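What follows is one structure encoded as structure tokens, with my remarks underneath.
Left out: one protein chain. Kept in place: all the others.
First chain written, first letter: the chains are A and B, and each begins at residue 1.
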Amino acid sequence: MTGRGREGSAGGPRNGRRGIDSPGVDARAVPIGRRLGLTLAVASLLGVLAFGWPLLVGEGAVLSDATSAPLVLGLVVAAALAVLGVGFGDGGIDVKAIAVLGLLTAIGAILRPLAAGTGGIETVFVLIVLGARVFGPGFGFLLGTTTLLASALLTGGVGPWLPFQMLGAGWVGLGAGLLPRRARGVGELAMLAGYGALAALGFGVLLNLSFWPFLLGTATEISFVAGDPVAENVRRFVLYSLTTSLPWDLGRLITTAAGIAVAGYAVLATLRRAARRAAFGPPAEPVPPRLTTAGAPPPTGPADR
Amino acid sequence: MAVIEGPVARAEATPARGRGLHPLAWWAWAAGIAVAITRTQNPLVIALLLAAVVLVVTVCRDESPWARAFGAYLILGLVVVAVRVAFYVVVGLPDSSPVLIDLPTVPLPDWVDSLTLLGPVHTAGLLGAIYAGLRLAALIITFGAANALANPKRALRSVPASLHHLSTAVVIAVTVTPQLFTAVGRVRRAQRLRGLDARGPRAFAGRLIPVLQDALDRSLDLAASMDSRGYARGTTPGGGRHVTAALVVALVAGVLGTYALLDGAAPAWLGAVGLGVGAVVAVAASVRAGRRVDRTRYRPDPWGLRENLVAGCGIVAATAVVLGGWLDPGTLSAGLTPPTWPTLNVAGVVAALAAIAPATIGGGRR
């Protein structure tokens, strides 16, 4: 690193590197244009159907079978994720965003097994929320999906639940990236911790919902009944959640919020330093004015998409 | 560095190239069995399929970490059966079959109306819970089998070109993760040197930060290296208007199809058609987007006779069960009221034999 450390840290004013309070450094490493936004919206709608199917399914519908529905819907969600992946990748992604995504995904993948097994402790959302905060909503969505995918691949956890988990974590990242950009300091951490808590709970509830009939079958009093009024099914679902996954959901909620509160400042500072060094985004290149002295080369940049 | 590395360093073994089956062959086999399991409720057939899957994994798996995770799937399967039975006993619905054990009913406060805890346990209900649990466990274990047998890193090499960029990120992650594991251990030891021996979240965070910093610094080096080696050179910049439009169409078709599947009033064919149209459009868009990524592959995993055979076994298993059920619906389930021993027909035997055949074909043990 001799020499590199100093020279490589270009792009930011040398005195502005203290702490995380310097405004305007958060990047949009993977920009979401209008067309990609539309794709994302439709895919999310599909996701809502897939997650909420026990509440939506009508009596006598093709998918009212509790065992095969999550499999079919898992396949549908997986396909939707692949379609989104094509949308994100079409026309290329900034190579720096790919590398940062890969490395953060790896960090997330080591966070999961480190925390798994101890009831409800789930630290991966801390990284997804903070990463999305610094690198923007598009990156956050990708980070959520790739983290869950990579950790499933590494631990052999691929199953019908994986597409649901990927989409859910992607939403968590997307939402974190869309939070108000202004907040900084303690307010920012509080906002992120609060969001993290809600997101972690929501993630748990949604996954629970889509696999409720799968795991419980139809022969109990708190099972879903296809075609029942939504309110009735919701009541049974709440009872089911309370009796089964509540401790885990609460644990996930608490660990996410506490993780963001404890490690948030340092992690944000680290991520922002990286974002500054990477200098994402098309307008971040101050070169062209003097570059064009001889001839007129096209203003190609590292992020020419 | 070499000497003091912890045991985590050797977390994985990468198989030599050219050995073992194409990972997607295993997934096709497992998918076929999963279809077979979902299309029958006959516990005997399911148990046979389950035994076949476990046997194939025992014979064909190697020493990789994902192969070792198979044990966890077996435990998960047991847990699922237990959960099913427990829930049936505690909050099961009564039926007309004979009562096996008459447990006393536990009174609940008024605000949880219409819920009775415990109460009589009926034979049919209990058997049904066990059978359903078994079916679920078999499904989960089948997925575990595919996980254990298919090398995910090689599976990532088979991703279509349109997903090239994102799969690169996942490839990087999967490659780097074991190294980061080692780094966490290294940093923990180093921090002990500094007198930091605390436990708890703060210490955990303190340990994570250096690893995170390392990883991020490294990601920029990596990006620079990829860039200099021509990464994304063959990618036409700027998204294709047609591709995006097709993607949206595919997703909309998917939404409609899914909705039709869930709506009781919709005709049965509508869902299938919607999803089918969506799939076709999506594949077309993916192919078109993939053409914009100009790259080649170094020694792609070959798909040969053995792959065809293993994938074919899955298809045969699925077809046998589906056909068997269609020809003789009685064999699809076991009688619950009164409980009768499930019957095994030819289709079930064929499916189980097909499921077990890869034990002789797919042996990629090194």
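Here is the rule we go by: a residue touches a chain if its C-beta (ideal position, glycine included) is under 8 Å from a C-beta of that chain, and two chains touch if they have at least 3 such contacts.
Everything that follows uses one rule, which is that contacts and distances are computed from a predicted model.
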item	value
Identity of the absent chain, which is to be given by its UniProt protein name, from "ABC transporter ATP-binding protein", "PPM-type phosphatase domain-containing protein", "Tricarboxylic transport membrane protein" or "Carbon-monoxide dehydrogenase large subunit"	"ABC transporter ATP-binding protein"
Contacting the left-out chain in the complete assembly, out of B:Ser97, B:Gln213, B:Asn308 or B:Thr343	B:Gln213
Among B:Ala82, B:Ile101 or B:Ala190, the residue in touch with the chain that has been omitted	B:Ala190
Contacting the left-out chain in the complete assembly, out of B:Asp102, B:Asp294 or B:Asp328	B:Asp294
Hidden partner chain, touching residue among B:Pro107, B:Gly230 or B:Pro329	B:Gly230
On chain B, residues whose C-beta touches the chain left out of the figure	1-5, 7, 9, 12-14, 16-17, 153, 168, 171-172, 175, 178-179, 186-187, 189-197, 206-207, 209-210, 213-214, 217-218, 221-234, 294-299
For chain A, residues in touch with the removed chain	1-11, 13-15, 17-19, 266, 269-270, 273, 279, 284-287, 290-291, 293-294, 297-298, 300-302, 304
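Assume only the chains that are shown with their structure count from here on.
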item	value
Centroid spacing, where centroids are CA-atom means, of chain A and chain B in whole angstrom	20
Residue numbers on chain A that touch chain B, as the complex places them	8, 33, 35-36, 38-39, 42-43, 45-46, 49-50, 53, 56-65, 67-68, 71-73, 76, 79-80, 82-93, 95-96, 98-107, 109-111, 114, 142, 146-147, 149-150, 153-160, 214-217, 219-223, 226-227, 239, 258-259, 262-263, 266-267, 270-271, 273-274, 277-278, 302, 304-305
Chain B - residues contacting chain A, complex	34, 38, 65-70, 72-73, 80, 83-84, 87-88, 90-93, 112, 114-116, 125, 128-129, 132, 135-136, 139-140, 143-144, 146-148, 152-153, 155-156, 162-166, 168-174, 176-177, 180-181, 184, 201-202, 204-205, 208-209, 211-213, 215-220, 222-223, 226-227, 231-232, 235-241, 243-245, 247-248, 250-252, 254-255, 257-266, 268, 271, 275, 278-279, 282, 285-286, 289, 292-293
